[in-house]
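Complex shown without one protein chain; remaining protein chains in place.
Labels for the chains are A, B and C, by order of writing; each one numbers its residues from 1.
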Amino acid sequence: MTVKVGILGATGAVGQRLIQLLEPHDQFEIAALTASETSAGRTYRDAAKWRVNTPIPDSVADLTVSDTTPDDVPDDVDLLFSSLPSSVGAAVEEGFAQAGYIVSSNSSNWRMAADVPLIIPEVNADHLGLLEVQQDNRGWDGAIVKNPNCSTITFTPTLAALADFGLERVHVATLQAVSGAGYDGVTSMEIIDNAIPHIGGEEEKLETESRRLLGEFDGAEVSLHDVEVSASCNRIPTLDGHLENVWVETADELTPEAAATAMTEYPGLDLPLSPDPFIHVFEDDERPQPRLDRDLGDGMSVSVGGLAESTFGLQYNCLAHNTIRGAAGASVLNGELLLDKDYL
Amino acid sequence: MTVKVGILGATGAVGQRLIQLLEPHDQFEIAALTASETSAGRTYRDAAKWRVNTPIPDSVADLTVSDTTPDDVPDDVDLLFSSLPSSVGAAVEEGFAQAGYIVSSNSSNWRMAADVPLIIPEVNADHLGLLEVQQDNRGWDGAIVKNPNCSTITFTPTLAALADFGLERVHVATLQAVSGAGYDGVTSMEIIDNAIPHIGGEEEKLETESRRLLGEFDGAEVSLHDVEVSASCNRIPTLDGHLENVWVETADELTPEAAATAMTEYPGLDLPLSPDPFIHVFEDDERPQPRLDRDLGDGMSVSVGGLAESTFGLQYNCLAHNTIRGAAGASVLNGELLLDKDYL
Amino acid sequence: MTVKVGILGATGAVGQRLIQLLEPHDQFEIAALTASETSAGRTYRDAAKWRVNTPIPDSVADLTVSDTTPDDVPDDVDLLFSSLPSSVGAAVEEGFAQAGYIVSSNSSNWRMAADVPLIIPEVNADHLGLLEVQQDNRGWDGAIVKNPNCSTITFTPTLAALADFGLERVHVATLQAVSGAGYDGVTSMEIIDNAIPHIGGEEEKLETESRRLLGEFDGAEVSLHDVEVSASCNRIPTLDGHLENVWVETADELTPEAAATAMTEYPGLDLPLSPDPFIHVFEDDERPQPRLDRDLGDGMSVSVGGLAESTFGLQYNCLAHNTIRGAAGASVLNGELLLDKDYL
Partner (left out) sequence: MTVKVGILGATGAVGQRLIQLLEPHDQFEIAALTASETSAGRTYRDAAKWRVNTPIPDSVADLTVSDTTPDDVPDDVDLLFSSLPSSVGAAVEEGFAQAGYIVSSNSSNWRMAADVPLIIPEVNADHLGLLEVQQDNRGWDGAIVKNPNCSTITFTPTLAALADFGLERVHVATLQAVSGAGYDGVTSMEIIDNAIPHIGGEEEKLETESRRLLGEFDGAEVSLHDVEVSASCNRIPTLDGHLENVWVETADELTPEAAATAMTEYPGLDLPLSPDPFIHVFEDDERPQPRLDRDLGDGMSVSVGGLAESTFGLQYNCLAHNTIRGAAGASVLNGELLLDKDYL
């Protein structure tokens, strides 16, 4: 028995990654692909400019693209993955949720809304309890679940692994791949032999989403974790994989060895896309590196290296594949969690 | 009247940048070029694989390369610029200083030695007073002056400009260009579509050299500044220009506006290579960028952008051209300072 | 006495290069900058996203941008440089020519029109005689002069230098920089760690424009040269500088030495932007290289290397800076020629 799923915004960069992950998936079956009006009615092969480095699956290529409205999506679809631009995401997702669909969304709207669960399954699966609050509040039959921003997903699991030491202050500097801005987001003239500091709005996402993910759910609401976080984000000439430099100050003493143990032993989940181990710790200080390590765990692992005592607490580097663990894979994993927890 | 100068290690990457800067220089005249034994006796055109993007100057191309020993360097040369590998720098520079030469060195040996001035002219020209201490200690007729590591030079001037606010804690993450590792230092297979965290030994240089540069000279020795610094260094696929993310916590309140004013007004010097302004502050948060801004002030400016209130104190980004302001230009500027202060 | 000039499409990538070249120009004075309606009325500083690596000149930054119509351009402007998209170039340029302006255009429309001179000043300045034909035909007070496509400009001068040997067959493969597609023309996701074969329409431009440039003007029309040309174009991850591999078969015997002599001695012109020598021949087979050699002659030289006897005739490589010699500089040089020949 498989669950029929649809993809909202299926022709974009994250949409294509979703197809790569969902087409061979044992639990899910792609039954609907939606895009903008100009694409609706055409086959997916015709509507999408396929850009990932595996061939377009035949079963998907011949599907007819629907318009992005509930009327155009078959009723037997139970779960929708959404990778819409945030400017249109809010209205569209609300429409689908009202119409009874469950939406696992990568879009940035509503990530901090009080009644919308923002989830990394290995970190805060219990926040999914917010769905009842959400349905009560909004009177929806359906529901919306969010995954965080790609750069938030990279470092937050490492903080979760260290939470028992009493997280107090975190500094994080990111070296982000161009795919994080979408296929057309960064021109070659902007980034070859260059780097761009400051990514508008991104710093704030790391600073707030991480505290939300680490917060406690009391059955009614999620509190923000007390840890203070400051982020500085940079775009560099790398295709995939966000690398981050992290400094953590904790209430309790935290040695690099204790941190390595806590991260290595931090439990993963028994879901199809959840990697084992969830967090991979390198002994080599020059790892992780984006091109060498982004595909660990089929792109779903978080990797860590350079654990060291810093002038201020602990310092280390971490990495995740931004369009798999940080976007498409994050949404699919949330879908797997929803299925596992009987929300579908 | 020009001063005759020589270049130790003239065929390397920094050596070639030194020639670019010294050949058109009004105060200096290149009179000696030294290299390893295999190059000695050949013309410079023949011995060096010229790799910078301006043609090799004719006056230099026909010079005969000397062996790197005092015996092979003419006596009327008053100043030597050294860009030797640190493994050989210590012994070679000592030999030249004993033989009476003044050496302005970019090599990393002895930068933290108690009696060796480590100088950024606009920041701590008064530390040059250590030269008397050095000559007394070591019984040399000559002397050795150092410039800091390229990544230290990038952010230390910005700290100097903020020193009146009471520097307490600094976090700095670097995005360093490949030229910082020398012409052959980073292979293309290592860095295309990639980034490398942790640069062995580099973090410590930023953390200690910056405190030395900001320290006070009491006529006998230089104390380290009290500020605590933690660095995390990364190599990225950029040719020239180190970009750095900085967080500063100060004893006194420090607004982004006050920081911008302090940096913009931080005085430069009236030396040929010293740029005006010394520190350029961008209003655009997405600047400075390595390719667009490394050539400001002919590669001698430090530029700053993204000044903002952070979760912890102030945060901003800064940039300098690592092989000009951070290496060859730093050594030449120290030479200009030595001339200006009558040490030649 | 300077000639007042204007730039049509001043905010684009070639427009910015035109400003870089014209602002310090001794013969020309920038008196008008035009752009689309949304930019008109704003200062240039405000309207343009300045992206080249020298600061925006103050004298230009404060100019008010005009709409791209003859009514908005002052009458005392004598010469307009045009870098409009070809889709709008034809209508706009015709309007200005009718209104009496001389237009030196880089746009691709009309390059092969029978009465429009297509000019590389060092190669076929005599084709300028077509202007009388053009004005007779079209009843214009003004006129339009074109420069060729950037990849045509790179190899055609080398063919011109070899014309006396009886050009018969030419194969050319290009390795073109991303700037040739405009600032937004190639995304980073398309080109990092990649290359793109076939550039739509580009091959044909090399094959026809080169024969036009090498053709004879008999006072009434320009005939195409008999040489047969086949091109294969590629985009590579390089910022500026088109590198081309060329094979030439000639009626007369042509040794690499004879070719080197013919190219080196091929005469330049005594115009401000015309470099000396026009064609630089490297002895090193691994030159020219885009990053090292594109700035030769301030970006106006054509450079050649790897001259060798091939299985079929002669083979060699050539290079020119595509946005200077191949676009903005080409238009300005045509403007200098127009002034020199008393067309202004």
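In the analysis below, a contact is a pair of C-beta atoms (placed from the backbone, for glycine too) under 8 Å apart; a residue touches a chain by one contact, two chains touch by 3 or more.
Treat the numbers as computed from the prediction; the structure is a model and nothing was measured.
From the list C:P24, C:G139 or C:P197, pick the residue that touches the absent chain.
C:P197
Of the residues B:D184, B:D270 or B:E283, which one touches the chain left out of the display?
Hidden-chain contact among the options goes to B:D184.
One chain is left out of this view; which of C:Y183, C:W247 or C:Y343 touches it in the full complex?
C:W247
Just to verify: which one of C:D75, C:D184, C:E221 or C:D285 makes contact with the chain not shown?
C:D285
In the full complex, which bits of chain B touch the chain not displayed? Write them out.
Looking at chain B, the ones touching the missing chain are residues 13, 51, 178-179, 183-193, 237-239.
Touching the absent chain: which residues on chain A qualify?
Its contact residues with the unshown chain are 51, 53-54, 192-193, 291-293, 295-296.
Suppose we count only contacts with the excluded chain; which residues of chain C make the list?
Chain C touches the chain not shown through residues 169, 171, 173, 175, 192-198, 200, 207, 228-230, 232, 234, 236-239, 243, 245, 247, 285-292, 305-306, 310-312, 315, 317.
FYI, only the chains that are shown with their structure count from here on.
If you list every residue number at the chain A and chain C contact, are more than half found on both copies (same) or fewer than half (different)?
On the two sides of the chain C and chain A interface, the residue numbers are mostly the same, over half being shared.
Quick one: chain B and chain C, Cα centre-to-centre, how many Å?
For chain B versus chain C, the centre distance works out to 40 Å.
As a quick test, compute the distance in whole Å between the mean CA positions of chain A and chain C.
47
Residues of chain A touching 2+ other chains?
Within chain A, residues 192-193, 237-239 contact more than one other chain.
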